[in-house]
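I have a structure here, written as structure tokens, and I will follow up with some questions on it.
One chain of protein is taken out of this complex; the other chains stay put.
Then we have chain A:
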Amino acid sequence: MPSFASSAGIQNNTEGNTTNPSRESCFGLLKQSIAVHNDLEATTKQSGQQPLASVGVTASASKVESLGQQPHLLFLSSQFENWGDSTMADASPRTDTSTDLDIDEKNQMLEQGQLAVTGASDSSDRSKDKRLDQKTLRRLAQNREAARKSRLRKKAYVQQLESSRLKLTQLEQELQRARQQGIFISGSADQSHAVGGNGALAFDVEYARWLEEHNRQVNELRAAVNAHASENDLRSIVDGVLSHYEEIFRLKGIAAKADVFHILSGMWKTPAERCFLWLGGFRSSELLKLLANQLEPLTEQQLMGICNLQQSSQQAEDALSQGMEALQQSLAETLAGSLGPSGSSGNVANYMGQMAMAMGKLGTLENFLRQADNLRQQTLQQMHRILTTRQSARALLAIHDYLSRLRALSSLWLARPRE
């Protein structure tokens, strides 16, 4: 049975395998060839020792002879040995589905296999029994030890599960408490999108989810580009990525109504991204600059289009930056205007008035953020309009890679060794 041998041959690779098919098939075949297995299990399981009934031996021997499979059985018993030594000792708790009962099973089969071999080759020579006993006893002891270890590992694993479960219930309670305190947190984890995600925490969660999906889409896009997918396939994926971008702008808008400072200050981004943030997000002109190099070859018209787009967004960005500067100056003047010797009633009224004015000015922050996001959105759409589908795909990949490098840089920086 060539298939039998080959499947037995690959059994040693049991890392991370809960069910090793070769092991199973080996077991199956052995069960077939040594048909008294069940009987023996019933009688010898309890004792833990393996006194061997002569009945079993003869039955096995006869089976072996009928099959004419002596070499294979030898091979099989050595496989058992390997299993006993390496697999059982090294298997992680996760992979250890066998119980001590299984070990006993194996021990019995081992003995049966051994006996069948010795029985078939030299059934009349009693002097071999001594050597058999020593070898077998050693092997049995090893198996018992392995079984004990696996029991301990299982216990540890179950304890780990229990503590995790406890932690989970604790977290759920905290979440419930937080909800009651008025922080809106989007419902269950398996909601496809959070509705009305107000509050900083809720947005952070939504953003993390958005980023995960974005990465998945980009991987799909990358695969399609590398596989030279058709125009239609590529276009649908590109459209998907672009509309997903629109989704984050929409979410930012909603979150900004609840907490504009959280969005504007980029607390939801990695530190490196946050440092180089422009009005709560990426700077369109910067991305276009990097694209101009990545996207060659471009037609004359396309190159001009991209350059004009870059210039326009630069001008728009400058205008918005100037507007923000004006806002900050205006705010400073307003707050400074309320400074003065405290105590007099006139000053208190003045203070209140100035604060009210300052509050009004802060209200325009949301508008600035919206304009900035609008700019980013327009940039992506215009870029898509100017470029071919394939170029748009490569552009989106380049943008993604650039931004994820920035994120990775942030992590690397935070984890760098310090004296």
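Heads up, the rule we're going with is that a contact is a pair of C-beta atoms (placed from the backbone, for glycine too) under 8 Å apart; a residue touches a chain by one contact, two chains touch by 3 or more; residues count from 1.
To be clear about the criterion, contacts and distances are computed from a predicted model.
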Listed names "Aspartate aminotransferase", "Glutaredoxin domain-containing protein", "Cytochrome c oxidase subunit 5A, mitochondrial" or "NADH dehydrogenase [ubiquinone] 1 alpha subcomplex subunit 5", matching UniProt entry of the absent chain: "Glutaredoxin domain-containing protein"
Residue among A:Trp268, A:Phe282 or A:Phe368 touching the omitted chain: A:Phe368
Residue in contact with the excluded chain [from A:Ser150, A:Ser313 or A:Thr389]: A:Ser313
Missing-chain contacts mapped onto chain A: 305, 308-309, 312-313, 315-316, 318-320, 322-324, 326-327, 330, 361, 364, 367-368, 370-371, 374-375, 378-379, 382
